[in-house]
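Got a structure here, written out as structure tokens. Questions coming.
The other protein chains are all here in position, but one chain of the complex has been omitted.
Right after this comes chain A.
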Amino acid sequence: MTESNAQQPHWERDGQTLRLSGRWTLRRLGGNFAAQEAALRNINPEIVWDLSAIEALDSAGAILLWQAWGGQLPGNIRMEDRHRSIFARLAQVPPVTAPPRRSWQFLDQLGAFLIETGHDLWGLFLLMGALLLEFGRGLRHPRSFPWREISATIVHTGPNSLPILTLIGFLIGVVISFQSASTLAQYGANIYIVNIAGLSILREFGPLITAIILSGRSGSAFTAQIGGMCVTEELDALRTFGIPPIRRLILPKAIALALVMPLLVLWTDMVGLFGAMLVAKMELGISTGFFIEQMPIVVPSFNLWLGIAKGAIFGILIAWIAGFHGLKVKPNTTSLSRETTSSVVMSITLVILIDAALALVFANTGGGG
């Protein structure tokens, strides 16, 4: 620091006069603020305050003096006019009151949560209705159907998700097979690995894993995209051209995912079974030929079709939830992140709920032998 100590705010008493000098600024006072104020407060207020030697006085310095004086100018004071105006302003400052606090805030929040959940469910219901109407309208006017958006979404969600689905699907197949192997070997029931792996992967794990990966990967992207367009008023621009955002943004995504998800499920099934088959060969000595031959015999094809149908349902669900949350985004950064999070959480939850419901409905179908 090049500035000398003389610039520190200080005062000296000369008979009945208190001469203040130095720089009474925020940066100089910082840290000693309260101490300085207390010291000044103890000085007899009848004294003559001489502020004319002060080198600089900013609002922080002025507040300090003002508080030391108890919120009014002392009777005897000498200062420059430019400083006087600062105190004149201080005299008018209304204090900032604490933010309004309500009692029973917990109930308040709970109520708000319940109401919002109700609104969300109703909004989801309305959005599904709008999607169906738009779909029907699209069938009647195929020319205005958003074909390009559908194919763009298929490219973004389909081939681009294959690497991650391959990795996860393969590992799940390996793990299922590996975990079952030791138990099966104990009972000498080695060949049942085909039933276990086939049934669990085709019926449950294939569609579930695909849906969960796609909610995280594409659902969040949809919400962020639609939400971002909401923030930049692009949705309003669309509406002014007479194009409902649901038709142009959400419907094509729902259709694209309904088409692409069954194919992705099929792919995940295949790599999962491949992983299971490799482990069956290594751990249980079941040849790949036997595995492939046995599969269609012991696992009814119903399971494959159910898994693929689930894929289509989950695809529509993901686009539906993601679109709903995207439209809910308000023009600020916190809203965008919150809606993206709830979009992913909600779609994964619903995927699992629907999966459980379907498991109950079809409990007696496709068990095989």
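Going forward, a contact is a pair of C-beta atoms (placed from the backbone, for glycine too) under 8 Å apart; a residue touches a chain by one contact, two chains touch by 3 or more; residues count from 1.
Please note the rule applied: contacts and distances are computed from a predicted model.
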**OP:** Have a look at "Carbon-monoxide dehydrogenase small subunit", "Anti-sigma factor antagonist", "ABC transporter ATP-binding protein" or "Acyl-CoA reductase" and point out the UniProt protein name belonging to the hidden chain.
**Re:** "ABC transporter ATP-binding protein"
**OP:** Could you tell which one of A:95, A:163, A:188 or A:242 touches the chain left off the display?
**Re:** A:95
Original post:
Looking at the whole complex, which of A:58, A:204, A:234 or A:283 touches the chain that is not displayed?
Top reply: A:58
Subject >> On chain A, residues whose C-beta touches the chain left out of the figure >> reply: 25-27, 30-31, 33-34, 58-60, 63, 67, 82, 85-86, 89-90, 92-97, 99-100, 330-334
